[in-house]
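With one protein chain withheld, the remaining protein chains of the complex are depicted in position.
Each chain gets a letter, A and B, in the order it is written, and its residues are counted from 1.
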Amino acid sequence: MKLYTKKGDLGMTQLIGGTKVSKDSERVRAYGTMDELNSWLGYSITFCEGPAVVFVEELQEIQQCLFDAGRDLATVSDHPVYIFHEKNIDWLEKRIDFYSDHSPQIKQFILPGGSRTAAVLHVARTVTRRLERQIVALQKYSSINEVVLKYVNRLSDYFFAAARYANVLNKVDDVFYDNTREGFH
Amino acid sequence: MKLYTKKGDLGMTQLIGGTKVSKDSERVRAYGTMDELNSWLGYSITFCEGPAVVFVEELQEIQQCLFDAGRDLATVSDHPVYIFHEKNIDWLEKRIDFYSDHSPQIKQFILPGGSRTAAVLHVARTVTRRLERQIVALQKYSSINEVVLKYVNRLSDYFFAAARYANVLNKVDDVFYDNTREGFH
Partner (left out) sequence: MKLYTKKGDLGMTQLIGGTKVSKDSERVRAYGTMDELNSWLGYSITFCEGPAVVFVEELQEIQQCLFDAGRDLATVSDHPVYIFHEKNIDWLEKRIDFYSDHSPQIKQFILPGGSRTAAVLHVARTVTRRLERQIVALQKYSSINEVVLKYVNRLSDYFFAAARYANVLNKVDDVFYDNTREGFH
């Protein structure tokens, strides 16, 4: 079978189960954005060198989870059988707690960035939040697996915590947002 | 003439032909997303080193094509004269066939990533699919050059095939999505 089937050339495509929908439907947008995040994680992994190598296995496991979650998003059925589990969220929360406990406490916003590893994780954080907005858009007109939405909400906090911890590992101080500065004029 | 004209400061802008539209119109979103993809390709080229240098010329030609295609998307007229040709699609299909023939056959999803070249091409793949969704959104209320939509559909398959071939060149094995794994708990 060829990679390209030409069937989608006019803008329609198929879901799991066979339902035909527009490529611009909220559902396709949702799992398409999940695919974009997944690809960004594949890219992020290539920057997890030196001490930051600790993130490689975790990010790869998250990539696997996104395929599980994507399957639930791509499924339409009167009696959907979802596969994505709460236990994936428990795991994220443990990691967030660990990373938070090993980073300086903050009570202010920080400028996203620092080491390159931290920087790619902050981008991952904001793509995850874009994905979350898109899943909420889908949820407005169709029932979804709510565990997926919850996971994605927690996932952006995971990336925030991981980015901060990456800066700890790379001995880079986070820069605070300073709402009292004068700036350049 | 200065780069900034300030004319767009209130949110309106001009198409080719002079029609005024909102910057948030489906049409501007479509060629704006094409510009985003184009910029991502410019970035991707900077990672085509070593054996992956083979992609440089191709990606640059695709950048040129995106300007041709963008022109068709930015044109509104009662009798539009489109310039974007089917032959650009034939060329993509030849490249997809070549890359597919020189990569291991698969019957499963792969985790987007691997070498850095493969990783940036997977991101390009998903930005292309975001662009495709946006062109479909435009098509719902305005006629477009359908060759552009077809090209963009094929282009995401080109990036998938090219990403896999990049991993072949860099001797990196693609990791499969494993829907039977246990994962971290």
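Just so we're on the same page, a residue touches a chain if its C-beta (ideal position, glycine included) is under 8 Å from a C-beta of that chain, and two chains touch if they have at least 3 such contacts.
Note that the structure is a prediction, hence the values are computed from the model and not measured.
Enquirer: Of A:28, A:74 or A:119, which one is in contact with the hidden chain?
Expert: Missing-chain contact among the listed residues: A:119.
Enquirer: What is the set of chain A residues that contact the non-displayed chain in the whole complex?
Expert: Listed in rising order, the touching residues are 93, 96-97, 100, 109, 111-116, 118-120, 122-123, 125-127, 129-130, 132-137, 139-140, 146, 149-150, 153-154, 157, 160-161, 175, 177-179, 181, 183-185.
Enquirer: To test your reading of the contact rule: which positions on chain B touch the chain that is missing from view?
Expert: 2-4, 6, 8-11, 22-24, 28-29, 32-33, 35-36, 38-43, 45-46, 58, 60-61, 63-65, 67-68, 71, 87-88, 90-91
Keep in mind that, in the parts below, only the chains that are shown with their structure count from here on.
Enquirer: When the centre of a chain is set as the mean of its C-alpha atoms, what distance in Å lies between chain A and chain B?
Expert: 21
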